[in-house]
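Here's the structure we're looking at; comments come further down.
The other protein chains are all here in position, but one chain of the complex has been omitted.
Chain naming follows the written order as A, B, C, D and E, and within any one chain the residues start at number 1.
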């Protein structure tokens, strides 16, 4: 959407008139800034650059409207980082398995890198990107991904039997909520990314190989 | 999840030990309160009761954790109520068409009622619940729903051609973002509702028939 | 197809030359009367008006050819009303579950109303229209609908195992025939209705809510 | 269901107690005669034996209840033999293309033979059984089968565009009704046959090769 | 591709300039000879004519390039004729069940004939062409075909559970390799045949009826 500018966090740089898409545009839509970035969100972007070395493109994509950006960031951070019976790695594993089912390039790239980083196991990231069934997982984690992928592919068919299978491998009802909420969230994000042809920061590709 | 209590907004009533689900429980999960309801969210619930006469069950379902509830409410209200090139009715139409594709009982009930109310056309609500293709829509609205349903059913196949079709019937790039974001959001909510067997307030069924 | 005429059972009123479809036309096809209505069928229409207050549109749609109408009526009445190990409500439940799988607007409307009426449970009608898996059914009725929906969605895969599952919840072989025949019939009717864009009488929408 | 008895048209021979299915039983259900065969239907069976040399097994399968048999025969004969803008061969072609989509052994066998007989072209029968797209058809007949197969596989998606395609190759609205009704009928019969594991008369296999 | 020439094995007869396809052309592609037939392959064709009375069209189709033909023949003969825990009939049964799933006219015709010949049971050939589930098979052969068809329809979902099911009915690990390799091979051949509209020798249709 916007050009990444190495010098300063100028996330709202003006767009050229050209209709052809620049290679460095993040989404396939011309989105003029609807609202200026709030101080909180500007601070959050700065924090991203300090901690990660870059602002993830999905955040830049949402930055045309600070209310939308704030809502996305609040939900994302709660789901992926707040205390939960699921580890952060497990939440990233769900993100990748769901994104593989939906074939979402953005999320496979960004969260595939996260799985490699959190797990220290580059192969695990590849397995989840390509076909989560080839990963050698504990029964707990396999059940978790089976649930998330079924919920993605045929949501109408998830019933008490599916929840019982999770309980039998040790998940609490609260854990089941979290699995469902993370799987649901990436079914949303995958679709926003695919509908807008969102492109990930290229730095992800080399991370934690 | 929690019993609806007609007298006061006691959204965190204690749960019985019984494993069988009460008919008036909102979700099929036993979710103990993780955090107390914040003053903002308590005020929001009161406002719902004043304006709607009830608190929508989805909000009660999220109330076990006030951060999750806040994030959901912020995103929902921005998507469905903030200024947009799409009317509120059009956003509800997307909600129902997506929920029909996913066969989500909760969202079909709640947002089917909203379509009936906003449109003043009870048949339109039924059409979108059953098969949006039978609704007699403008080319603009039909294209909008075709996009949302394709994004739901085969998200990997949405490309520039699909975006171009929306532009040709008059949607701006910002509108395309909003269509995608609303369709994405209900792909999330449908899955959270289906995964937890969430039940809608019964009052929806009779509204605006 | 034909305008409903409140004064007399004139089911074969002449059609206008206009190619655009009238809002009160029952099907999207211009079907000139091929044969006049037989006295038996005329009497049947009168009986419908006396008992129901209207002639169901599907009958008017078939009325262009009295042999086709008679055959349809004979098969329909035998399947849905003749003695059977299935109650009339159960046969209507199959009708709605099958029609939901096929997303048939006509049959969901007409038979959704019938489920509401026979059961006295408006919610049951909504559940079957939206996703039969959310209805709280006996094991017998759930097995019956699972069979009917599988037979609808992947008929090639129905084998002895599926029949055995029905026998185990108490269905006789004759009952299995009836479940299959009703499910089969609505797979036919759904397709005739969808292929011709058949529209239900609007009166159904408000019945037994 | 019942043993074929070469000597006389004893279609209601008593069943053995054995639970295992005889090789010569027509369906996988034990269906005791619910009503005796009416004189009309007995005469019809005799006529079948005189004209065809045998009673088609589907008729024997329905014979346990003469009302069901009569209704089936009336609808079948009207659809397949009454005057229509479609030739009898074309109606049989639809039967086979639909039955191939549903993988119905009974109907592929019986109506595959009918296509070979009516067309005098054994290859045409094989093509329609295996993959109707390989048959070298006129544009009219190809469009007819495309419509019937789409109506079979995804009935919810048939709309005015599909009807227009038929009109453009010369079909009248009445013809479109007939194509839809025949395609619908075999979507019913395929499911009754598959649900009951109905077996065709072996004589069909060698006919018109 | 090339005209069958009754007098001599002239497999590389010159092509006419016409763009329309001759009825006796084997594939829908104009493939000029890239390499001459090697002496080995010429001898193999002669052997086919002596043993079968004709050269199978698939071999003529590959003959435009002798390296491709040799590779195909070597793999085919090893898979279908070399020693294996699977009988030759069982390998042909897999070929037909896979080809039915993919609806490949060429392979259904050629290998349907082979099943009829090897088994001496014409009905078995028809069952496998139409819907392998109707064939009355041993548990061993049914499991073998279930595996092959699942591997065809959803290869990503074949895991240790599927292999274990084969072992439980007596297949060795080597047999599982052979089942997989034969099923895989026909998933290749079906696609080459369908992509090129390959036509089988008409002689197959009448064989072993």
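The criterion applied here is as follows: contacts are C-beta pairs under 8 Å (C-beta built on N, C-alpha and C of every residue); 3 or more make two chains touch, one makes a residue touch a chain.
Just so we're clear, the structure is a prediction, and the values are computed from it rather than from any experiment.
Peer 1: Identify the visible chains that the left-out chain touches across the whole complex.
Peer 2: A, B, D, E
Peer 1: Just one of E:55, E:144 or E:183 touches the chain that is missing; which is it?
Peer 2: Missing-chain contact among the listed residues: E:183.
Peer 1: For the chain left out of this view, which of A:46, A:77, A:138 or A:202 touches it?
Peer 2: Considering the complete complex, A:202 is the one touching the chain left out.
Peer 1: For subunit B, which positions touch the chain that isn't shown here?
Peer 2: Within subunit B, the residues that touch the unshown chain are 156-157, 159.
Peer 1: Need a quick check: the contact residues on subunit E for the chain that isn't drawn.
Peer 2: 28-32, 34, 64, 67-68, 70-72, 74-75, 78, 82, 102-104, 147, 151-152, 155-156, 158-160, 162-163, 173-174, 176-177, 179-181, 183-185, 187-192, 194-197
Peer 1: Hey, which subunit A residues sit against the chain that's not shown?
Peer 2: Its contact residues with the unshown chain are 100, 103-105, 108-109, 122-123, 126-127, 129-131, 134, 197, 202, 205-206, 209.
Throughout what follows, only the chains that are shown with their structure count from here on.
Peer 1: Rounded to the nearest 5 degrees, what angle rotates subunit A onto subunit E on CA?
Peer 2: Fitting subunit A to subunit E on C-alpha atoms yields 120 degrees.
Peer 1: Taking all residue numbers at the subunit C to subunit D contact, is the shared part over half or under half, that is, same or different?
Peer 2: Over half of the interface numbering overlaps between copies: same.
Peer 1: Which integer distance in Å separates the CA centroid of subunit B from that of subunit E?
Peer 2: 52
Peer 1: Please tell me the distance, in whole Å, between the geometric centres of subunit A and subunit C computed from their C-alpha atoms.
Peer 2: Chain centroid spacing, subunit A to subunit C, equals 45 Å.
Peer 1: Subunit C: which residues touch two or more other chains?
Peer 2: Where subunit C meets two or more other chains at a single residue, that happens at 103-104, 131, 156, 159, 197.
Peer 1: Considering every pair of chains, which are in touch?
Peer 2: A-B, A-C, A-E, B-C, B-D, C-D, C-E, D-E
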